[in-house]
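My questions will all concern the structure given below.
Only one protein chain is missing; all other protein chains are in place.
Which chain is which? They are A, B and C, in the order written, and residues in each are numbered from 1.
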Amino acid sequence: MALVLNEDEVMMRDMAQGFFAEKAPVKALRVLRDTQDETGFDRALWADMAGMGFAGIVVPEEHGGVDMGYLAAGLVAEQMGRNLTASPFLSTAILAATALKHGTDEQKSEWLPKIASGKAVIALALDEGVKHNPRGTATTAEPSGNGFKLNGSKAMVVDGHVADVMIVAARTSGEAGDAEGISLFLVDPKSKGVATERTIMVDSRNAARIDLDDVEVSGDALIGTLDGGMAVLDAVLTAGRGIAAAELLGAGAQAFEDTVAYIKERKQFGQIIGEFQALQHRSSHLYSELEIARSAVIGALTALDEGDEKASAYCAMAKAKLGSVAKLASQEGVQMHGGVGMTDEYDIGLFMKRIRVLQELMGDAHYHMNEFAVANEF
Amino acid sequence: MALVLNEDEVMMRDMAQGFFAEKAPVKALRVLRDTQDETGFDRALWADMAGMGFAGIVVPEEHGGVDMGYLAAGLVAEQMGRNLTASPFLSTAILAATALKHGTDEQKSEWLPKIASGKAVIALALDEGVKHNPRGTATTAEPSGNGFKLNGSKAMVVDGHVADVMIVAARTSGEAGDAEGISLFLVDPKSKGVATERTIMVDSRNAARIDLDDVEVSGDALIGTLDGGMAVLDAVLTAGRGIAAAELLGAGAQAFEDTVAYIKERKQFGQIIGEFQALQHRSSHLYSELEIARSAVIGALTALDEGDEKASAYCAMAKAKLGSVAKLASQEGVQMHGGVGMTDEYDIGLFMKRIRVLQELMGDAHYHMNEFAVANEF
Amino acid sequence: MSDLDTFRMEARTWLEANCPAEMRTAETSDKDACWGGRNFKFKSEAQKVWLERMVAQGWTVPTWPKEYGGAGLSRKEEIVLLQEMKRINARNPLSSFGIWMLGPALLKFGNEEQKAEHLPPIARGEIRWCQGYSEPGAGSDLASLKTKAEDMGDHYIVNGQKVWTSYADEADWIFCLVRTDNTGKKHHGISFVLFDMASEGVEARPIKLISGRSPFCETFLTDVKVLKKNLLGEEHKGWSIAKYLLTHEREMIGGGNEAARPLHELAAGSLGLEDGKLADPMLRAKIAEAEIDEWAFNLTMKRKLAEAKAGASLGADSSMLKYYGTELNKRKYELMMDATGHEGLEWESDRSNDGKMARSWLRTKGNSIEGGTSEVQLNIISKHILQLPGA
Partner (left out) sequence: MSDLDTFRMEARTWLEANCPAEMRTAETSDKDACWGGRNFKFKSEAQKVWLERMVAQGWTVPTWPKEYGGAGLSRKEEIVLLQEMKRINARNPLSSFGIWMLGPALLKFGNEEQKAEHLPPIARGEIRWCQGYSEPGAGSDLASLKTKAEDMGDHYIVNGQKVWTSYADEADWIFCLVRTDNTGKKHHGISFVLFDMASEGVEARPIKLISGRSPFCETFLTDVKVLKKNLLGEEHKGWSIAKYLLTHEREMIGGGNEAARPLHELAAGSLGLEDGKLADPMLRAKIAEAEIDEWAFNLTMKRKLAEAKAGASLGADSSMLKYYGTELNKRKYELMMDATGHEGLEWESDRSNDGKMARSWLRTKGNSIEGGTSEVQLNIISKHILQLPGA
């Protein structure tokens, strides 16, 4: 496993670094928030990102993507984390693209080019309760005519209120709690019976609740096999967790660097507060945690690209580790900023908010620790 | 609930403080260890402790005790913790005395005066597996003639190899895992079929493994009701946990004070190491934890003396908290002592060893956290 | 029947007769509190009546002398009064930094004229006070404050900037630390002055926090005239008054923030149980740990209070309580956020009561900063309790 970036990867990282710092820095998120932007991201930015190849980063070349793999995608996500950039990258370029790679030829031909070109925003409608729990899917899809009829409610659907199409997990057999019996469907949000409510979250980013009331879809809306949706979901969530971990790494590292810069400037008691050994040791501990966390992200995404059989476990472990470490970075960040860390004026609070949401998405640290134990039979 | 010591209690504490510092300081434990003393404690010391009223501290006056209650007993235990004093106080004066207060009039008349006068050492033979688990009792007691026949193995029986009599938990009905169906028996260690092996533990204190092979006891060896031993055990373990917490408080506080004294003297880099802010903050954090822990001990033992219905929960919570805090005190102690903290010459390592054993006895922090959750139905 | 029992019966009778029914319900939000002051608008007639009746009894400030608007009660009588108010669920008639903070300082350090001028309007809820301590460059290191008061004979001219001034935009008067001497050590040359917020040159602007709107303001002082009769205590020696008040504040913050409902109930309600156990076994472990710590911490609050009553001085242990209490509270809110998942992350919706969970969580992050950071408390413990060298 190569744990050092190769030339292409270094180039991708540097390109992403320059791009987001210029086009979508933290203040861009502030503007979206303060203007109560209805889309929740900047469509022009998303078009630019597509132009850079970011939207099609895991889409095969035959479908118009650049197919650079998940480690490269992680380098992009890391820079988005550093800049708190709002975009449909996670929902569309990662989750939906990964799902649709498991679709029929027709589905691939229809949607993957639209993803790569930035022309479609696609949302994954999975979670229902307050916590991530794929096996807990209770939304039903009953046979109806040539297709299915969907009923249920989804929450925390990222980019759900602006999606051109949604991928909905629904139960075609079994009961909530079973891994088997879940199927994935492409659902047009404009279909009869779909009610979408944008939910404004603490991080000012996109999420929605979706109610499905006798929503009819045709038989060719099915992605993957009937009742076998969990296999596709596993692949989708593995990728999503790895990329979320990469974004957490970026957000955590930036929060840390902002904090170190702050304590090098701020004076109290006639001293630069960065001179206080207690803060030095806590900073050095956090530095160590972030270095360990970086290895987890690189290792997980490399395993994913290499088709390692443990990739799923590794991405989950990386998500767990980054959830904890980035949270610590934001907590130490606010505390070391002192009073100004509590003000909206400084960015550190925005990092705390985004990190909280990211660590919750697709399973928090506790969830993955538990899954780790289950997978290792203890 | 009075959380401040009254005059009698202050007197008891001061008396115990002077007594143990003079008669059984840490070096006394070293002597017992280095001479490989076969008893594992000093019988003359135990006689002196009885003379001071410590042996009969929870024994009713009518049976020769001073009946000062568990808070007072905790003050004695705290001083024993500070001095790492080896004695049968926990096994005999607390566990056995509490158990026998639930005995028949004959049992009380026979054993309580012997406890109070220091004439009998009594061991509780309860645990069987590697962890504390009263409900897991698998040793059996089958009806046999007018009495019972015991079979099974016990481990970590404190003072088991020098006991004049043992209190053995055995199953008279049900299965390992059931709370019901356990009964307590007085067993003479010299009985046929009892095999006793002293196990030398990391803290150089007494523990034994006891094998029971068709051991016959008469019907009047039963303490409490048949199958209802868990009620007595609950009372015994509640007291034991509260007192062990008090001993942990003493050991943790002494380890902390030794460490603070050390870092006030030791120089490195041309500075007293106690001047380093990182050590100061860790010390101050530990001070805070120890103050919180002290309240837990006083609160738990006061509840026990007042017959509060939550006394059992409180003693378990105190045991959990003290297990964690005293462990932290010993870990920080060794680290802050640096190299010499690793040597047998300094006392801090002895505190680490004793604290490890104490926190394991009668349930470690994890055990009690889990029990706390179960009791609160979550 | 003891005197205290007699007082209890009298209080009970009076409260039953005089506390309006509407004032016997729990406050539903911070907005229900009565803060008084020139510009305060009563939320209801009952709120106004309740304040007036309590003022007439001297019970907004029960232990203050009668001449200053109090009832001259003993501490024990005050406790009885509070118990009786709690018995009928009576609301606090008047929330006031004047009562909680300035009043005790005035009683201890003020001269007769100052007490007579300022205490009765505080007791009656007529004048609302705010506190001008922190400055942009002087947070934890409060004594390095720079707001300057120039001596002009019978008055000072004050220039500078204060920050974290709670409710400065709604208060009538401010008690404020200013520098009257620059030449000595930083703890010297600080003076404690009082002035009207309506004075020319005073401007207060609210600060937006990470948790949203806040009572905190930045306060700009430009050539503000402060009469010397409004100097509390001696000139240049205001630091001792400030310290007296800080200890007060620390005790308030350390213990104040108990969530009403046990964490495990919130979690069980949100996550559900599996085989009687919280569905998230990892969270379950941390909740058990936090609740045991909370129990022990609450016992410690009681123990330290009992020791103080028995004559021991709380001293630097107020720093220990402040440190531990605020850090524990932050931990608890993190666990609540874990337990409430997606729902707890909502920021603006009726469903989430306008993001109450998320905002409360963010707000707790300030607990370990305001009133002296955790780091400052640990320094104090190191120095005053452990007596470590150089601390």
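As a working rule, a contact is a pair of C-beta atoms (placed from the backbone, for glycine too) under 8 Å apart; a residue touches a chain by one contact, two chains touch by 3 or more.
These numbers were taken from a predicted model, which means no experiment stands behind them.
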Note: the excluded chain touches shown chains A, B, C
Sole touch to the unshown chain from A:A86, A:A296 or A:L361: residue A:A296
Contacts from subunit A to the absent chain lie at residues 1-4, 260, 263-264, 271-272, 274-275, 277, 279-281, 283-285, 287-289, 291-296, 298-299, 314, 317-318, 320-321, 366, 368-370, 372-374, 376-378
Note that subunit C touches the absent chain at residues 277, 281-282, 284-285, 288
Logged for subunit B, residues touching the omitted partner chain are 127, 129-132, 155-156, 199-204, 207, 267-270, 276, 278-279, 327, 331, 334-335, 338-339, 341-345, 349-350, 352-353, 356-357, 360, 364-367, 369-370
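Note that in this section only the chains that are shown with their structure count from here on.
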Separation of the C-alpha centres, subunit A versus subunit C, in whole Å, is 41
The distance between the C-alpha centres of subunit B and subunit C, rounded to whole Å, is 44
Subunit C touches at least 2 other chains through residues 375, 378
Residues of subunit B that touch two or more other chains sit at 277, 280-281
